[in-house]
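One protein chain omitted, others in place.
Our next item is subunit A:
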Amino acid sequence: MADRKPQLFEQTSQYQHWRFTPSSLAKLRAENNRLGVDRVLLGLQQEAQVDDQGASDTRIAEATDNLLTPAEELKLIGFYLQMIKFCAKVYMTSKLLKPESLNNVKATAINFMKRFYLHNVVFDYHPKNIMLTCLYLATKVENAFMKIDDFIRPLAAADAKSGSKTVTKSEDVLGLEFIVIQSLQFELAVHHPYRAAYGFYLDMQQYIEDKDRLRDVYERTAHYIDQSLHTDLVFFYQPSQIALGAFKLAAKDKDFDVDLYLTQRFDARSLELLFLALDEIQDGITGFAQATKEDARLIDRKLILCRNPEKNPNSVLYKKTVVAQGDVPYVSDSDSD
């Protein structure tokens, strides 16, 4: 079939630019971390030249001792990924987000944040801020726009309640927006397993008689898809494959057989490969471990010492150079080409 036309999903930016293998993803993250560390050390040296109060040697030594590994970075990012879910629920209860767009907004925000940290490091941009920008961007991308004042209000209220020194302002969210979009390489369309899972629910009805139990299974599927968002599966597999994996897990919980549908619907030869992928997806979803608050707090404490002073508004270097020059405090990440 030489003149076979391309398939639609092959044209998506997700398929073309955001697929990796486990090893290439790990390599990319390690390389990214290395470059980030170099930037931190360079920034600290520059700071030492500007800073006239001395004590810079101990400062550099402190930072070098506390540099984060790629795994620690991931754990910190993972913690804030979970926060996205929490934030999105807050907006839904205050009627700013419609329940039917909750899933997509949440999933898109999570995806944006993951893609962002493929080309950036936590030394430069703290995930706490990036999380908010990604979430706000996702509401716009998924057609669930809210005003920035509405977006900020619950966050500022939470800050005031917890008695933290800084209160979130709208500039904190909007200032990072362009940097985030640029790191996403201006590709904002993200495809999620939710739609595919719904499609399977409908399609299975042709082969499965027991509609009530099928509905139970489908309702359970959302739980596993939520979990899959926090894993790296989205970089390896197609949304439809992940949805089917989640379906199988849900079916296992409810004592239900999805394979019956698959064998009737598709031919056996193509299923062989699919089953391999599905097994790996199921392992990936069940193997997901939540990042705890304690872990995040420990890593965050280390991060305070090794932030890149070039991007840290509280650092001496930032105050002396960037602010003194009156430049827009935008620094592109040196990794993206």
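Keep in mind that, in the parts below, a contact is a pair of C-beta atoms (placed from the backbone, for glycine too) under 8 Å apart; a residue touches a chain by one contact, two chains touch by 3 or more; residues count from 1.
One rule holds for everything that comes next: contacts and distances are computed from a predicted model.
Among the names given as "RNA polymerase II transcription factor B subunit 3", "Ubiquitin-related modifier 1", "Adenylyltransferase and sulfurtransferase uba4" or "Vacuolar protein sorting-associated protein 26B", UniProt records the absent chain under the name "RNA polymerase II transcription factor B subunit 3". Interface note: of A:T58, A:Q206 or A:N314, the residue touching the hidden chain in the full complex is A:Q206.
Only one of A:A107, A:L176, A:A243 or A:A291 touches the absent chain when the whole complex is considered: A:A243. Touch with the chain omitted from the figure is made, among A:A109, A:A196 or A:L317, by A:A196. In the full complex, subunit A touches the omitted chain through residues 4-11, 15, 19-21, 23-24, 100, 191, 195-203, 205-206, 211, 214-215, 218, 236-241, 243-244, 266, 270, 273-274, 277.
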